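Report on the structure given below.
The other protein chains are all here in position, but one chain of the complex has been omitted.
Going in written order, the chains are labelled A and B, and every chain counts its residues from 1.
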Amino acid sequence: MHLLYQIFIDPFVQMGHAPDLLMQTLWEGLVAGVLYSLIALGFVLIFKASGVFNFAQGIMVVFSALTLVGLYAHGVPAFFALGLTIGVMFLLALAVERFVLRPLVNQAEIILFMATFGLTYILIGFGELIFGGDPKVMITDQLLLPSGSYTIKMLGGFVQMQKIDIAAAVIASLMVASLAVFFQKTRIGRALRAVADSHRAALSVGISLEYIWVTVWFAAGIVALATGIMWGARSNVSFALEIIALKALPVLILGGFTSIPGAIVGGIIIGVGEKIGEFYWGPLFGSGIEEWFAYVIALVFLLFRPQGLFGERIIERI
Amino acid sequence: MRAPGGPDVAVGDVLLSVENVSLTFGGVKAVSDVSFDIRKGEIRAIIGPNGAGKTSMLNIINGFYHPHLGRINFKGETRSKMRPHDAAYGGIARTFQNVALFRGMTVLDNIMAGRMLKMHKNFFWQLLRFGPATTEEVENRHRVEQIIDFLKIQEIRRTPVGRLPYGLQKRVELGRALAMEPDLLLLDEPMAGMNIEEKEDMSRFVLDVNDHYGTTIALIEHDMGVVMDLSDRVVVLDHGIKIADGTPDEVSADQGVIDAYLGVAH
Partner (left out) sequence: MFYREAGQYKTSYQADQALFPIRQDQIGIVLILAVTFILVPLTASDFVIDSVLTPILIFSLAAIGLNLLTGYTGLLSLGTGGFMGVGAFACYKLATIFPGINIIVMIICSGFFAAAAGLLFGLPSLRIKGFYLAVATLASQFFLSWCFIRIPWLYNYNVSASIEVPARTLFGIEITGPNATATTRYLIVLTIVAVMTWLASNLIRGRIGRTWMAVRDMDIAAELIGIKLYQTKMLAFAVSSFYCGVAGAMLVFLWLGNAESESFNINQSFLVLFMVIIGGLGSLLGSYLGAALIFGLPIVLRMVKSALGLSITSAHLEHINFITLGVLIIFFLIVEPNGLARLWQIGKQKLRVWPFPY
């Protein structure tokens, strides 16, 4: 009985009791959610355009951030380092297309998925080899990103918002908006969608797969870099980020694998859900439920809607 | 040679009938108010122009689709929809338009898979594979080899079906359906994509199955020659509606059927 009270009544009482804390938690959840969405966005980009589920997206976030910080540590000025890192991501896209995607064209999706596993391990190895495994500090000031926070008085208390988080939300929205327009309105966007549907058909219509794939992996690399900068600004750059990036998977389940708005909505739902769950229900379980709560949310969703919130229903013909 | 489930149906009696069956997909009416029956021991053809709803009809009988209206009567039992497992257990087997074989398995394994309902030895015996499990395996292997002999596919026994040409795949699929020892065999375009010799072979198999095993057969077919030669009765569908039902001679003389095939606007 007491347990039922603890699960169903108490958390809401606590929420009402200190609404400013609720707002703070919601804000924290929103911020985490935006970052999850950015990672999910990288997945969606690549999946939408090549049908490949890029498991390596998470490590690309870490790798790009490490490259940026590493270059700066070797004396390269901040914005120049940024430019160089973008160049590195371009080279990475070229390499992936040439050595992974091209030999595997037309193979089953599961094969390509497993190839990205291999890519993940390669990037982890390279990252650790070149930059070392200890956590690094993101060069936020040098990149002219704001620091410090705003404290807003509301609801009987106050809510603190880090300026960097607001910046992250703004940058993320800009990126999402431009990508959405790109996919829907432009000729290249249409070609990308064709390629995602069928490699063979796209080839026979004359779409250059290589060009498309390099473009898309490069775009995903840029998104990864932005994510890495934002995330590195909040907590340091380390390989632990790779595991956190796996959280993007529940986001994709909710939002669907091919929907850009879905990635945003899914990310926010997961981020907020996770934080609220951890803060208000966490103590019941002994804390740390953030590790798995997101996946359980996704699981529950899947049971009701196996194709996710935004995904398309797959009809099998026989 | 009878599948369990349901009373004995004498030759000539109705084995399966569909009554006022309708099926819609979104806005598309795949099947509208169709009724016909299949008598035990006969070869019943379902024909019609493309998109007429023939495969949907078979899918309804098989339990893959569920009709929104109407009923299915099989071996005396009437239901509003068929479950795939009930259909299989009750003695309905089928082949598919786009060969639905298990590509990772050999021909032998695929046909042995058809014996699934006949193999009962539980998990524990399967684990040890002495005694009862092996005996059961050998028994069923015996039956399967009979089918392999019948279909003359001995040489390709151990070939993974993914590597076989289309015509042979269709034959293996027929074998898998036969392995179920069905009372009713549904064939979805068994001759599609075959040349004259292959068609003659397949026709011979269909007739033999009907003669020797007494299996009732319902088949979808586009080749009119095959339909006229093989079938006892024909039902014609067009745009989801039944437009004719009778012997091959009656149906081929029916003006409505001729119009449907020639594309006369109606």
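Rule of thumb we're sticking to: a residue touches a chain if its C-beta (ideal position, glycine included) is under 8 Å from a C-beta of that chain, and two chains touch if they have at least 3 such contacts.
Every value quoted in this text rests on a predicted model; they were computed, and no experiment measured them.
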Remark   = Listed by label, the shown chains touching the absent chain are A, B
Touch criterion as defined above, residue of A:21, A:88 or A:104 at the omitted chain = A:104
Note = The one residue from B:66, B:79 or B:103 touching the chain left out of view is B:103
Ask   = For subunit A, which residues reach the chain that was dropped from this view?
value = 53, 99-100, 103-104, 107, 110-111, 113-115, 117-126, 128-129, 243, 246, 249-250, 252-253, 257, 285-289, 291-292, 295-296, 298-299, 302-303, 306, 308, 316, 318
Note = In the full complex, subunit B touches the hidden chain through residues 62-64, 84-85, 87-89, 93-94, 96, 100-105, 109, 112-114, 116-117, 119, 121, 123, 126-129, 133-134, 136-138, 141-142, 145, 176, 180
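Everything below uses one rule, namely that only the chains that are shown with their structure count from here on.
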Query = Just how far, in Å, is the C-alpha centre of subunit B from the one of subunit A?
reply = 49
